[in-house]
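All protein chains but one are shown in place.
The letters A and B name the chains in turn, as written, and every chain counts its residues from 1.
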Amino acid sequence: MRGWMGKFRTLALFGALTLILSGCGVDNLSALKPKGYGAELLLDLMMISIAIMIFVFVIVMAIYAFVLIRYRQKKGQENVIPKQTEGNKALEVIWTVIPIILLLVLAVPTVQATFDLADQSSQEDESAMTIEVTGNQYWWHFNYPKEEIAISQEMYIPTGERVYLNLKSSDVIHSFWLPSIAGKMDTNPGENMNTMYLEAYEEGVYWGHCAELCGPSHSLMDFRVVAVSPDKFEQWKEDMQNVDPEATPETTSAQEGQELFNNNCMSCHAIGGSSAGVGPNLTNFGNREKLAGIMEPSKENLVNWIVNPNEYKPGNNMPANIVGEEEASKIADYLLQLKHSDVGDDVPTRNTDE
Amino acid sequence: MSTTAAQKGGLGAAIWDYLTTVDHKKIAHLYLVAGGLFFLIGGLEAMLIRIQLMKPDNNFLAAGLYNEMITMHGTTMIFLAAMPLIFALMNAVVPLQIGARDVAFPFLNSLGFWLFLFGGLMLNVSWFTGGAPDAGWTNYAPLSTTSPGHGVDYYVMGLQISGAGTLIGGINFLVTIVNMRAPGMTYMRMPLFTWSTLVTSTLILFAFPALTVGLFLMMFDRMFGAAFFDVAKGGNVIIWEHLFWIFGHPEVYILILPLFGAFSDIFSTFSKKRLFGYSAMVFATVLIGFLGFMVWAHHMFTVGMGPIANSIFAVATMAIAVPTGIKIFNWLFTMWGGQIRMTSAMLWSVAFIPSFTIGGMTGVMLAAAAADFQYHDTYFVVGHFHYVIVGGVVFGIFAALHYWWPKMFGKVLNEKLGKLAFWPFFIGFHLTFFIQHFLGLMGMPRRYWVFLEGQGLEAGNMISTIGAFLMAIGSVIFLINVVYTAVKEKKADGDPWDGRTLEWTMASPPPHYNFVQTPLVRGLDPLWVEKTEGKEGMTPAEPLGDIHMPNASILPFTMSIGLFIAGFGFIYQTDDKTWLVASVIGMAITFGSMLTRSLKDDLGHHIHKEELEEDIKKGVGK
Partner (left out) sequence: MSHEDVLNPKHMPHDPEKATLEGKNKFLAFWFFLGGETVLFASLFGTYIALNSSTAGENTPEHLFGLELVFLMTMMLLTSSLTSVYAMYHMKNHDFRKMQTWLAITVLLGLAFLGCEIYEFLHYIHEYEFTFGSSAFASAFYTLVGFHGGHVLFGLSWIVTLMIRNQKRGLNLYNAPKFYIASLYWHFIDVVWVFIFTVVYLMGKVG
């Protein structure tokens, strides 16, 4: 399928279209700048449909313009009675049959792509990796069951491999959307688990959104997918499997923070471990590109967040004022030094301006 | 007759007249005023949304309030603005177009209106009682079933009540068109507006009950402890999505088809030509209606139905493009070779063609199931459905109002102001929504309270907001035109546009019995047929005689107000069981009114031949 779609794109029209559309949006967010298999396949499909549609539109507009210019009533023609045409069989057949043909041309690649993206044939393979994605109000959790790794908000995947995602939700319906790598799929509560796959072509940090209305902070439920080379990914796996949640931090403030964290936050949050919790897993927190998915990871932001999270994500489930500002500052020191793996720090689109 | 009575009795009598009226022309006025009011409210909500999205990280509206705003904007525009405005047109025009003196069930016609109005009021009361519904107009479970406060309860009760009104209206028009056509008005001589009303009414009949059931399930879950959408008790949240879209997709065609009909009549009149390919147009309308029921799951491509279901629904959806394309070409060829007069009504209709074609094209793009993994729930979809609903439905309502305004109110809307309203609205519309397609593809999901800085979405959102302001300016000019016309314009005669169909054979506005004598229809475009033979008006199908007319009644109003009261009871009984008293009282009022209606004979009244002869002398009959 990719072969003949590729040829299609060499057509001048496609070239021009791609050029115009690729001017749109940010590299690691736009569906128009694909960086992975799914997104590229879908952009090709879009291009075919746009080309067909523009073809139709041009014809309609040509007739439209001609009719409106040619047949406007002119001065002195007020009493002219035009011929009362009933119809024209030949014309009517033409504008029924041609659209049917055009739609068939579109239907074939549509069905192919639909089945292609639903393909799960290699998910059971020994080498295939499956990540369990859970949508929560308003954060994402990623479990690597085979690798026994649990992290939140920022997912790590190897480039050039198919990574399967099993998606579900712990509360309301969310939708996992990673425009530049693949499309989106809903995360449903209950039994309705969905599966999709990611295949990133090149290293980078890709931005994802929640795409199904899930409450007041729906628009603040961003996540990141960090794609690294398979070698680096092995390194990351090893780092993550060897996390020591009890490790003593260097500064005293962070040490006090650790104790405060263990006493106040551990009922919901976890560091290390391999299962989903009530709140986000904070492993490797110090290396996150964003705080809570949306904010710059500065200490000031983190302290404010800990004291009053609802100010930043209205309606989220973390209670305010569990600790005071002073204690929050120590906890922040502790969390920001949690750098369990520096893999991915050097990928090209890391920390691009937002 | 009743108008003169109203003038004598002053304002109170006029209000009473409208509260009790069963005259389809007055009910059309009621629908128009109520629908227009809700259109303004929905428009205001839209403006607030666009102001919030004017710049990144904006804090103009709070997050919760923003979700209430988008929910109410969608719900209001679909159920409380577009639907009643369409019913206004149907009521004003359909009986006249088929040569009938009223609809089949004038009493039910009135009931349908009051149910809609009280349902709509109920929904909007929520703004003042602690928060409007906030789960989107699609109201997906479990976000809706777990939404705190009573907002979603208002959604459920309000839509249940107004939905019942719509269903009643649909059945009424079905029977009216099947049973009440004048002699000679065969199905294949009906104007396209009547045809599309017939098809739309069928869609209402078969689509709304699915929503009714969905709303009941939601009501039982929220108010009476049922577990349909509670996954902990084995519930399944996808059921709501199916029920909602089994209703929701036909709803889209319920909205657009009547306007397709209106455009057909307008293109034909202002090109001075009969509709090109009339039978193909009828066939296409029926086919669109039929296919409209087969494609609901294309709203659910990302739900996880699997590739087989997705492919089937994708191909079925694409198929709808064929009859729609047939319509576009037939309209173009109706104008081909004609004498096009660019009146305001025609201007809106002409603007509709490219706008709707773009909407249709993005529709086909969305139908490509896999590609929908990118489009779904983004601004691409927002752009698409505003192109069909504003570019199709709203343009159509404006066109139809300009066209039939003289028949409804006796005066032609000022043409200069009409065109002045058109341009800002038209330009603003494309500015607002064209860019949204790109915003979606660039990574902006719909229903986003804020978008963040640095994601490349700033410029597009700004343009969109500017466009929205232009649309608002256009709408305001239209309102000014309505007032200006009422005050300054001269009375119009019965046939201001050189019309072709039966509604132009009588005075503007028509006498309350419509036709002094039922006309004899001798072909498609019956008035045009008579005109080409040099005749002044229609040949009557009956001698002058007594006319049977229905009686006015307050019962539809009381039935509806009963349900309105009962609705509050149901909503608040979850807090305090004593509220059930309100439910009981409300239901007692409703059922009491129904019982009264059932026990008391209502045979209507007769207008006698002598009165008619008087009217003819005064020139009312022509």
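Here is the rule we go by: contacts are C-beta pairs under 8 Å (C-beta built on N, C-alpha and C of every residue); 3 or more make two chains touch, one makes a residue touch a chain.
Owing to the predicted nature of the structure, the values given are computational and were not obtained by experimental measurement.
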Across the complex, visible chains touched by the hidden chain are B
The one residue from B:Asn179, B:Ser279 or B:Thr578 touching the chain left out of view is B:Asn179
Missing-chain contact among B:Ile161, B:Leu217, B:Ile435 or B:Ala582 belongs to B:Leu217
Missing-chain contact among B:Gly36, B:Gly151, B:Pro191 or B:Gly235 belongs to B:Gly235
From B:Phe60, B:Phe206, B:Phe469 or B:Tyr484, the answer for touching the chain not displayed is B:Phe206
Sole touch to the unshown chain from B:Ala62, B:Ile308, B:Val483 or B:Leu595: residue B:Leu595
Those residues of chain B that touch the unshown chain are 104-105, 167, 171-172, 174-175, 178-180, 205-210, 212-214, 216-217, 220-221, 224-228, 230, 232-236, 239, 242-243, 246, 548, 595, 598-599, 601, 603, 606
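As a working rule, only the chains that are shown with their structure count from here on.
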Note: in the complex, chain B contacts chain A through residues 62-64, 66-67, 134-136, 140, 142-143, 146, 231, 235-238, 271-274, 276-280, 302-304, 306-307, 310-311, 314-315, 318-319, 321-322, 325-326, 328-330, 332-333, 335-342, 350, 353-354, 357-358, 361-362, 364-365, 367-374, 376-378, 438, 441-443, 445-457
Touching chain B in the complex, chain A uses residues 21, 24-26, 29-32, 38-39, 41-42, 45-46, 49-50, 52-53, 56-57, 60-61, 63-64, 67-68, 71-73, 77, 80-88, 91-92, 95-96, 99-100, 103, 106-107, 110-111, 113-118, 171-173, 175, 177, 179, 182-186, 188-194, 207, 209-220, 222, 294, 314-315, 352-354
